[in-house]
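Here's a slice of the assembly, chains where they normally sit.
Chain naming follows the written order as A and B, and within any one chain the residues start at number 1.
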Amino acid sequence: MTRLFEKTYPDPGVAPGHGARAPGPAAEVRAWQYREQQLEEYSGQSALEQALPTDGDGFVWIHLQGVPSPGQLEQIGTAFGLHPLALEDVRHQGQRPKVDYFDSHAVIILNQPGLAQDGIILDQVNLFVGARFVISIHAGEQDPFTPVRQRMRSHSRSFNRLGAPYLAYALADVIVDQAFPLMERLGERIEELEESVLANPGSDTLAQVHTLRRELLVLRRQWWPTRDVFARLLRDDVDPFGLELAPWLRDIHDHTIQIMDLLESYREMATSLTEAYLSAVNQRSNDVIRVLTIIATIFIPLTFLVGVYGMNFAHPDSPWSMPELYTYYGYPVLWGFMLAVVALMLYLFRRRGWL
Amino acid sequence: MTRLFEKTYPDPGVAPGHGARAPGPAAEVRAWQYREQQLEEYSGQSALEQALPTDGDGFVWIHLQGVPSPGQLEQIGTAFGLHPLALEDVRHQGQRPKVDYFDSHAVIILNQPGLAQDGIILDQVNLFVGARFVISIHAGEQDPFTPVRQRMRSHSRSFNRLGAPYLAYALADVIVDQAFPLMERLGERIEELEESVLANPGSDTLAQVHTLRRELLVLRRQWWPTRDVFARLLRDDVDPFGLELAPWLRDIHDHTIQIMDLLESYREMATSLTEAYLSAVNQRSNDVIRVLTIIATIFIPLTFLVGVYGMNFAHPDSPWSMPELYTYYGYPVLWGFMLAVVALMLYLFRRRGWL
């Protein structure tokens, strides 16, 4: 189930950069040197030492899949001169998406949204972007960046010309675009729920709508700051993201706005779904009770009538003592009268539109 | 039915400008050269080559009706030096309205709203505006720009004086003004729904209100950015839209605000319609049940009474053994008493306003 509170936080009073809760085993580390459309890979535990930034052209891309161990973080932090506050954000999962600028590098934190069995999953992605290096740390299980590597190898003019910042853009673009198939599936789910609400609102529909609303809530809490990340990158226009990257950043920014718009629409649809569900259930319940009440109402006068002729008035000489009981056609006449009463009531109910 | 999610998006990780999903067959291409109130047409597949921009006065208008093929896009992009990101937005329908500035041209994306059998239709319109050319790509089936061509031929002083940007304004004005008849029809539909909700709320009224709310939601998601497009054109005041076009752009901007205001009012009316419907249905259901309960309540004491005299108390000598049964006028007296009970109850119910 999508949790409302998912942050790991340091104990209050602990020095920043020295938080206690370091999750999990070591992450898988891979490193590449990119130089003029050549992408040389250094995998394994020793990759970090081998792929240190060189003085010539090109740049280094280091990718960690999984939550890194404190040792790995310290090693990378020392090698590339990363700020301790920036490294702390890697250790504490559940960060809010943001961008921070330090002297030699910028840090972008994003959360990759995905749909698992039991709800929305958010995998934190930390991007450290310097002039000559990109370090990407992806907390999830699957590496989504394989297509980027293929592009680097094939038609890589932009990578050549714009360097490490363009790679950072490409990685952020992959993360943001993961939201589109998710939005599509959510849209389909809303439309299915809509149909099932209007057709036959089962007892689990409300729970499904409730789950949906919670997921949208969590997603929206993520997406507002995601949008702000790219709005800030566009607005600040600081190194290493120069003017040349602006059209590409604007493109991501447009995508985040589109997804935000969709999220807001979905939220309204979900609210309106809850109302529709409640009204449908209410109406159905009212329908049942109305029909049943009508049945009861038809029989009640009849029951009274047959009760009348079940009375035992029996003054031996009185002609007023239930003379109907002793008429020749009394019984069938009563049946006829009762049928007439039923017909009259049905007619009246139907004319008033109650049936 | 108006869909919540309608965007075509590239697979995450694919390079921008190289998306896979290119929809449909080739679009119909027409081209015109405009020079001093002369409008010369080059139709057919070869029009693109013939109508290349000339060095003298006037400008070129190229119009593509339908979603263009990748080949057509590449041809136009090469001929006029269009940015690949701008061309990508043509291929992926369902774009958010926006304006983008590139070195030699601006790109305006609008969505023309229309009302089809099964809900709101949005036809994407891409306008590429350069100093000497306008390229309009309209994804719908019908070309709405015929009246513009008539104006170019007849009283075309503004086209002469203000050139290609004025044509772009005129095309955008046509697209925006398509919203007025749509708003009028939506307004009428709301008023019809209002009447039917207050008069006789049928079972499909709620579904109609629901559809209406969804359509308004989709329209509003479109209209916010549409308004922003013209607010930005007014504010930015960049080439090719100079100061001279400001009054005309302000006019479109006013129209978009008017439509936005109407949309917001409609949305409030629709919300209030849902409430009114629910309350009407609820009240009607309550009325039915109240009347039926009153009928039942009137008969219940009577049924008790006739039950009393259906008892078989029969101590042979006791004077207490249901002596009423053996009185001369017992039966008619009981009828009289029961009628009195009915009259009393009707009187009490009416005085309390329950009937």
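The rule is simple: a residue touches a chain if its C-beta (ideal position, glycine included) is under 8 Å from a C-beta of that chain, and two chains touch if they have at least 3 such contacts.
Bear in mind that the values here come from a model prediction, so they are computed numbers and not experimental data.
All together, the complex described by this structure holds 5 copies of its single chain type, of which 2 are visible.
Quick note on the criterion: only the chains that are shown with their structure count from here on.
On the side of chain B, the complex with chain A involves touching residues 3-5, 7, 9-16, 18, 83, 85, 96, 98, 100, 102, 200, 206-207, 210, 213-214, 217-218, 221, 224, 274, 278, 281-282, 285, 288-289, 292-293, 295-296, 299-300, 302-303, 306-307, 309-312, 322, 325-332, 334. Of all residues in chain A, only 144-148, 151, 155, 173-174, 177-178, 180-181, 183-184, 187-188, 190-191, 194, 198, 247-248, 250-251, 254, 257-258, 261-262, 264-266, 268-269, 272, 275-276, 279, 282-283, 286, 289-290, 293-294, 296-297, 300-301, 303-304, 307-308, 310-318, 320-322, 352-354 touch chain B in the complex they form.
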